[in-house]
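Here the complex is missing a single protein chain, while all its other protein chains stay put.
We call the chains A and B, going by the order they appear; numbering starts again at 1 in every chain.
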Amino acid sequence: MRLAITGLQVSFGARRVVDVDELRVGAAEIVGLAGESGSGKSMTTLAVLGLAHTVGATVRGSITLDGAELTTLSQRELRDVRGRRIAAIFQSPATAFSPVFRVGTVVQRALRLHGMSKSEATEAASRAMRQVLLSPGLLDRYPSQLSGGQLQRVAIAIALALRAEVLLADEPTSALDVTVQAEVLEVLRELRDRDGMSVLFISHDLAVVAELCDRVAIMREGRIVEQGPAATVLSAPADSYTADLLAAVPVIRAEAGP
Amino acid sequence: MIEAPAPLPAQDAVVPRGEALRSGLRANPLMALGAVMCALIVVVALFAPLLAPYPADAGSATHPFAVLKPPSAVHWFGTDNVGRDILSRVIFGTRVSPVVAVLVLLIACIIGIPLGVAAGYFGGWLDEVIMRVTDIFLAFPPLLLALALAAVLPPSLTSLVIAIAVTWWPWYTRLIRGQAASVAGRPYVESCRALGIPSHRIVLRHILPNSVTPLIVQVSLDFGGVILTASALSFLGLGAQDPIPDWGLMVAEGQNYFTTAWWVVTFPGLAILFTAFAFTLLGDGLRDLLDPKRTFLP
Partner (left out) sequence: MTPAASGRRAATAAAGQGAAPLLDISELTVRFGPVRAVDGVSLRLPPGPCGLGLVGESGSGKTTIGRAALRLVRTSAGTVRFAGKDIAGLRGKALQDYRRAAQIVFQDPDGVLDPRMRIGATIAEALVAHRMAGRRAAAEQARALLSEVGLDPAFAARYPHQLSGGQRQRVSIARALSVRPRLLVLDEPTSALDVRAQAAILALVGRLRAQRDLAYLLITHNLAIVSELCEQTAVLYLGRVAESGPTGALLGNPAHPYTRALRSAVPELGSSPAARVVLPGDPPDAANPPPGCVFHPRCPLAVDRCRTEVPALRAVGPGRLAACHRAEEVLATSSASPGRAPASTAEGSPPGSTAAAPPA
């Protein structure tokens, strides 16, 4: 298992916000983590990145990457892991791109931070851009000149260029138009199929999770109430909370015929 | 079908206004301290004739034989260059300097807030006109402008107040205008307009309360600044005239003797410090109190 989370407990003082017994993501697999706001999904992401302490939370439990324990690493060692082996993209692509720098500058910086030379970085960046179906020329633009969907794809390109093994995607398409979302989801599928990346896809949108993910875990108030193959969990849920969520998803009722 | 409200965490419980105020005071000890200090100043100002050991010294009495005496049992704060008891003058000074500062800031707010709110909320040509006038006043270095005005007006405390207030209001207008413009753009204001709520109501009930918080803090911080400006003008002979026990004037007059008779400058200076500090604490606490999002810890 690429990424294995076992007995993870994230707390703010006495208040426990995440209490996950087990969550695993294998190679070339997209696992969905679905739940409502406040269920602890984002805190789980922060914990995996080793950033939970920055918001004042304490972490207990085990998070392993290819068998190596992450929770015991020092911040310096974690910085090596973060971005290079575990990459993350978030809901607002603006979090990754400062408006005063060209997008290419940010990409270059990220790549060189993790040890690439300038020429290697340029080459890797162009290649990664093409892999996410963007023209490398877009790297010369400022973030304000790119759409939300394009920015998300550039963020994914960084992960690709660094050859990250795991991608944490925290609501990456929630703020995007539906047609743009479709493109980003397509790119994520390519990551899985072509590059064998493990993707943990966090979302409150069950329909997107149903379509994209191989396996899904439903999170409620910090706990995982149900886990399994997406097709099974989302069509025949065992837990009543999951069933409630599914029943609440509105469905397009279309009539065929003119 | 009807959704009941979730029980609020203890610190968020809905409390009636009076109790909220009291618990807020309890929760914010620094503000309570500031409030106590301000209250002290007010009490001293009110009962000055009873508290001062030598009330006449606050006026034009002089004692040539008690000049520049250091602090002692007879004169707790020592005497100044014409033999007047400094303690009495400091006590009576509570009726001068803080009052000047309060008046100046009050006038600056009375002019600055309506202009700022009007400019920020209505925008357009009204905004342009108001801000250009404000800019003209802001173009002058404040002390210079106050100086020019004070030089034209007959030297007195009234002229002092007017001169400083005239240089102070533009800053508040600009501050409020920025806030008001920001609040005017918020969704709840647009929602009010959509509901047909008249402009004057929107301004009074939404724009004003949501814009003044930074001003409250600014005003409390400006207190010390006004007193110092007043003292500079008084020193130049353009405001309070001797023998009025204005603290700033006392500091200005006493600086010549600082090396030999430190008490002449120090005690009035401490009084300014005390007052400015009191109002700053009060202002900070007031801002916290007025923000409904702050939780009051039990």
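One rule holds for everything that comes next: a contact is a pair of C-beta atoms (placed from the backbone, for glycine too) under 8 Å apart; a residue touches a chain by one contact, two chains touch by 3 or more.
Here the structure is a predicted model, which is why all the values come from computation and not from measurement.
Student: Which of A:Asp19, A:Glu36 or A:Glu221 touches the chain that is not shown?
Tutor: Answering carefully, the residue with contact to the hidden chain is A:Glu36.
Student: Among the options B:Thr62, B:Asn81, B:Ser156 or B:Asn210, which residue touches the chain absent from this view?
Tutor: Per the contact definition at the top, the residue touching the missing chain is B:Asn210.
Student: Which of B:Phe47, B:Tyr188 or B:Phe258 sits in contact with the chain that's absent?
Tutor: That would be B:Tyr188, which touches the missing chain.
Student: Residue-wise, where is chain B in contact with the chain that is not depicted?
Tutor: 1-5, 8, 12, 14, 186-188, 190-198, 201, 205-206, 209-210, 292-293
Student: In the whole complex, what residues of chain A lie against the chain that is missing from view?
Tutor: 36-37, 147, 150, 177-183, 185-186, 204-208, 210-212, 234-237, 243-258
Following the convention adopted for this analysis, only the chains that are shown with their structure count from here on.
Student: How many Å are there between the centre of chain A and the centre of chain B, using C-alpha atoms for each centre?
Tutor: The separation of the two C-alpha centroids amounts to 52 Å.
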